[in-house]
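The structure's right below; bear with me while I get my questions together.
The complex is shown incomplete by one protein chain, all other protein chains being positioned as in the whole.
After this line comes subunit A, so read on.
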Amino acid sequence: MADSFTLPLRPLREQNDRPDTLPVEISQINKQWGSFRDVNEEVLRAKIAEEEKRNGALQQEEDEDSGGQETGDIDMTERREQLFKRRNDITQFAVQSHMETMFALDFISLLLSKHAPRQAETSMSPFLKQVAPLGSLDSELVNPPPKPESAMKDIATVSRGWRIQNFNSASSKLLSAATRLEGEIKSETRYWNEVLAIKDKGWKVCRLPREKQALGVQYGFIEATPVFRDRGLASLRRAHDGSLILDKGLIPSGARHVRVRVRQGSQIFESFKPHRTGSNDAESIEHRILQARDSVFEEELFHELVREARAMASFGVTTRQDLIRIPAFDDVELLLDIVEADTDSIPTEQNSAHDDSQLADGLAHSIRILLAFAHRQNLRRRTQVPRPLTTNKRLTPEYHLLRPALAYLQHLSHVRWLESFFHDIFSVLRSSGLEMPEWTSNTFASWKVAQNPSSLVTLEALVEKFLRPIESVFNGSLLTSPGSFAVTIRTNLSSPPFGTNYDVSLKLSTISDLKSPGRLGLKDEVEAAISHLLLLDVVSSISSKELPAGQNGPEEDISKNRRWNPVYPHLGELLLPHVNPEKHKKMKITLSRHELSLTTYIVRSIDGIGRGTREQRSHNAEAHTCKFPKPPVGTPGAQEHSSIMDFVVAEASDAHS
């Protein structure tokens, strides 16, 4: 009886409280019973009857059942007791099964906690967690049941295959690693060999300051401006095959150099191209380092040139973005720019063989030498004991690169001018038969200082001289001894007073009131001063000339020592006195760079020294003129006197007769 009694353990299905909506119901009816169209009374009656019939059968059954139950003599209380008991049994059973499940869960969790502690921990009971540490239980297979022979064989085969496969892959991996290492060793060896080769050649190899694990080579100039000093360091990277790569960062790698051009009129002469050092192997690292060094030097050079050119605006120097234009002297203009080494301008080829590119070459060399010298000066300055620290910043002055070169050119032009002037005027004087002593020139006298070539210090002293004012001295002596003159040309562009000036000193004893003009700035003034001096010299040499005694007797007593008397030496005027006051003879000498002319005429002044309006030329006596250098024979001005002294003597005897 207990077996038949069951209680539903499943929860009661919840009745849907909400009745179905009408359309749903209608559709349900339609599906179950067919369309409403077929519904009529008969059908409904039949249906009701059927229902009633079935209900009646059920009722009958129930009646039969209840009749049987009631027949059992179990009363109500006993039944209830039984019910409670059963229910208790059920509850106990459920609790027990729950406990067993939990134990099983804990057990499995503890077992698993050995291998997956985190996961197993979530399913463990707090009690177990307290009592047993994680992973304290492990399982092991003990006495496994013997496997069939075929299975064993399979396993052995599979494991062997597996192992072989693994060995294969391991060996191939090792081999590839070995080859890779071998390649690495090769490239590393090559890298270090090249680094050592660079070091052996004397380059400074060091660690990069910002990138500690990389090597760098220092090729720049320590004494350069900080910007360029820092650029003189490039890292030595290793290419894949171990060759060295010179990594200069963002600096363009192309070689550049400062080009000097000299424009003379319409012609342009270009300086030499700096020849490639070690160009036999254009790709060698040594070559690349050299090129980098040259480039950094050239760029610094140009930077400093521009800096100096800006300060030289007062000399007419103009700077464009990449071009410095310097008017040097006369029609010569210097153009400096920085160009890529590969650019071959066509005019270069035409003019490179020309001699006049010497000037451009010389300038190009000198600015480089001067920059190197400036570097040395920087070192000297840097290693002096520094001055106390103050708030005002010390400015670095511009280097003297262009100024000395420009001073030299300017000086040279002045010297050449003076030389040509002396040459001209002395040849004029010589053509007149005067025996002018030679003039001597000591050009660039300030550079010709005795030096000891062995000492290293003189190397710098040599360049230092170039920076000082340039001096040239011209000396000459005159016809009338002890007469002499000296012209000193001084050019100084480094410190005020800028420019060129002449120091002219004269000495002529016969003219007492002669004073040296001292410092002159203009060529015209110098020309005038020298011409004047030589005129005075000619005048005094004529006046010192003993004239031959006249043949005719009457004035014998006077003509004993007849001379041309220098009445106005500064004007070049001489007078030959005559017994007859009407017959004084006057000679006027003019001397210029190109011509010496003597004119004589009779003056009728009483004392013979009248000038200007009071001076009256005798009309009957035509003025006699003699010019040197002699005009060519056949021209109207042809003259019979071959030298000035002949003329002087002849004129004197003319006057006498």
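One rule holds for everything that comes next: a contact is a pair of C-beta atoms (placed from the backbone, for glycine too) under 8 Å apart; a residue touches a chain by one contact, two chains touch by 3 or more; residues count from 1.
Everything below uses one rule, namely that contacts and distances are computed from a predicted model.
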| item | value |
| --- | --- |
| Absent chain [UniProt protein name; select from "Mediator of RNA polymerase II transcription subunit 18", "small monomeric GTPase", "ESCRT-II complex subunit VPS25" or "tRNA (guanine-N(7)-)-methyltransferase"] | "Mediator of RNA polymerase II transcription subunit 18" |
| Which of A:P386, A:P482 or A:P496 contacts the chain that the document leaves out | A:P386 |
| Residue of A:M152, A:L459 or A:L522 touching the missing chain in the full complex | A:L459 |
| Interface residues of subunit A (partner: the chain not displayed) | 222, 376, 379-380, 382-386, 388-391, 456-457, 459-460 |
